[in-house]
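Please see the structure below; I have some questions.
Removed: one protein chain of the complex. Kept in place: all other protein chains.
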Amino acid sequence: MRVKAKLYPKEAARLLQEKPSVRASVTGATLHFERNRLRAYGEIDAEAWRERARRIKDHVLTHLDHYLELAEKRLRENGVQVHWAEGPEEAHRLLREVVARHGVKRAVKAKSMLTEELGVNPLLESLGVEVYETDLGEYLIQLLGEPPSHIVGPAIHLSLPEIQRLFHDRFGTPLDAAPEALAQVARGVLREAFLTAELGISGANFLVAETGTLAVMENEGNIRLSTSLPRVHVAFVGIEKLLPRFQDLALFLPLTARAATGQRLATFVSLIQGSAQPGEEGPEEVHVVLVDHGRTALLADPEAWEVLRCVRCGACLNACPVYRQTGGHPYGYVYSGPIGAVLDPGLLGLEEAHPLPHASTLCGACQEACPVKIPIPKLLLAWRHRAVEQGLAPTWEKGAMRAFAQVMGSPALYRLFSKALRGLPLPQALQDHLPLLRAWTEGRGPLKPSPRPFHELWREIKEETHGG
Amino acid sequence: MEVRARILARIRKALKERPKALLPEHPHLRLGEEPLDLFLRRLAENGAEGHLLNQEGAVGLLKELAHGLPGVAYGKGVPTSFRLFPELPPEAAPLGVSWALFAVAETCTLALSSEDGRKAQLLPPTHLVLVERERVYSTLLEAFSEQKALPSALGLHSGPSKSADIGQVMVKGVHGPGRLVVAVLT
Partner (left out) sequence: MRVALFITCLADQFYAEAGVAAVRLLRALGVEVDFPEGQTCCGQPAFNAGHWGEARALARRTIDIFQDAEYVVLPSGSCTSMVKNHYPELLPGNREALALSGKTYELSQFLVQVLGVEKLGEGLKGRRVAYHHGCHALRELGVKEEPLLLLQNAGAELLPWEAAEECCGFGGLFSVKLPEVSLAMASRKVATLPQAEVLTSTDAGCLLHLAGRLGRLGRPLRVAPLATLLWEAYAGQS
């Protein structure tokens, strides 16, 4: 995927200007998800569940080498072929090999953010393989040639009329076709793909070390089909996705579902131990690719390693009032919203992603939603601080901060500033050259300081007695 | 093995100074409601249909569902007493019948083993699942703790296939069965 995280501020502004319907669609969908999450958290001892989940993830991450080796061993015992990948290079090599060996002409894909990171679709297409995204939302954006705008609901930025238009142009359905009718059209196209594809590709929500179980969650049935019908199943799994014990799924599957959509469990969960036994339906060959792609670097980070607890539920996106205005596209990478803002600088390097940690008011709603208690605001601050340390802050900001600290560091200067503020309005020509002031006044009108600041009023009320 | 060794070496280096976190145990939860009642109630909440039936009643339910259909796709574990209709390949069958390994009340989940098959669980638009009453667990934890051997794939189904990806409107039966009917056998 092309990384455009550096352009976040411009892209966010442009989207709000040019496509106001996105804001409406995303706000509606995320508020709906958020209400469902709150109801679902309210039904359980959410604090206890989240705390336990956090501790289990921390245990896995602080014993990651052990659990990876155990998982690999169990997977091999289950007849699964295990591969390791630093990133796209190894992943692509394996796919080339599988495509050639099995004469793959068609692949069905279950939604996976990691395969977005690895550029799996463009690679397969370059090999002449027809790739079908089979999650309905993912299929929509594949038809449009867009990246996903949300971890769980990749097409939440699209309005019904836009989708009706897309299907009309593509499949000749009426412009006012009901969602049910559109879904049936997609079902027909994709059913054919499921039945004829030689290769199924998925990610995984969890990989259980003890049993070598891949756990994949969904609501449509497309993941069960993608991992059941084709001859070969390749699963891409980030190395942080491990859980120690099969029992841990009894916490993580429902907790993730509650956080993501407010469900008690995803409608379908595939728990995959390996290829089909003789006489069984299912893939003859199962491959698991354990992918690093920046994760070990994050693990080494004394602060940011905590983001590796992330289960990709999207709850922080739904809770985030900043994300709600634009959806995920302006963030310019696979992961958007609050988790993207703390994960992407780790995966891409701060140089590539330094505007993202500023895509937040530090309101803290994300942290309250997070099922594994990632301290997102703290990490946003840490990345901002590092960006300053690395000289990535814009020059105007550095100057402004120095001046700010100077004024606030001296009561005398502060009082002068206070007087100057009341000398406003500044001449228009000068205001035009103060981009910060203009950024404020354009949408909010001129600044209106109190006639006299409190520190002056204090002198008058200092000796005042009760009663005012 | 070079990539593997590199990744593991980086992990070990990263963790060298990091304090190790302990692995907590899972407390068993009490639901405060009969598992069976809860199971049936939550199935309805999830848009599925649940029935508590004896053998005869379950056969009656199957007859009702299969009425007028050219045939049925069966899971391997479905007892012969239910195989009353011509067997069709799952690709062509309007009804699939499965035999569940177990069910879970907490999440109104049916666990379907790959030993029973896969296509009959997924391809027909209507799915009838049979599960024995004594196989209904209270919680996922209880159910998962008791599984000794796992099949090559275990499918957990907790309702009909659905999606809200088109304009946030909930649509059923997108890829998997849009109708899920459950018979708990007494």
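Chains: A and B, in written order; residue numbering restarts at 1 for each.
Heads up, the rule we're going with is that contacts are C-beta pairs under 8 Å (C-beta built on N, C-alpha and C of every residue); 3 or more make two chains touch, one makes a residue touch a chain.
Worth saying up front: this structure is predicted, and the values here are computed from it rather than measured.
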Which displayed chains the hidden chain touches across the whole complex: A
Residue in contact with the excluded chain [from A:87, A:119, A:349 or A:364]: A:364
Sole residue of A:119, A:349 or A:453 that reaches the chain not shown, by the stated touch rule: A:453
For chain A, residues in touch with the removed chain: 9, 12-13, 16-17, 23, 27, 321-322, 324-326, 358-365, 367-368, 381, 383-389, 393, 397-398, 401-402, 404-405, 407-411, 414, 418, 421, 436, 439-440, 442-445, 447-458, 461-462, 464-468
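We adopt the following convention: only the chains that are shown with their structure count from here on.
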Residues of chain B that touch chain A when the two form their complex: 3-4, 6-8, 10-15, 18-24, 26, 42, 46, 91, 106-109, 114-115, 117-119, 121-122, 139-141, 143-145, 147, 150-169, 171, 173-177
Residue ranges of chain A in contact with chain B within the complex: 25, 28-29, 32, 52, 55-56, 58-59, 61-65, 68-69, 78, 84-86, 90, 134-137, 140, 153-156, 158-160, 163, 179-180, 182-183, 186-187, 190-191, 194-195, 211, 213, 219-222, 224-225, 227-229, 239, 244, 246-251, 253-254, 263-277, 280-282, 290, 292, 296-297, 299-300, 305
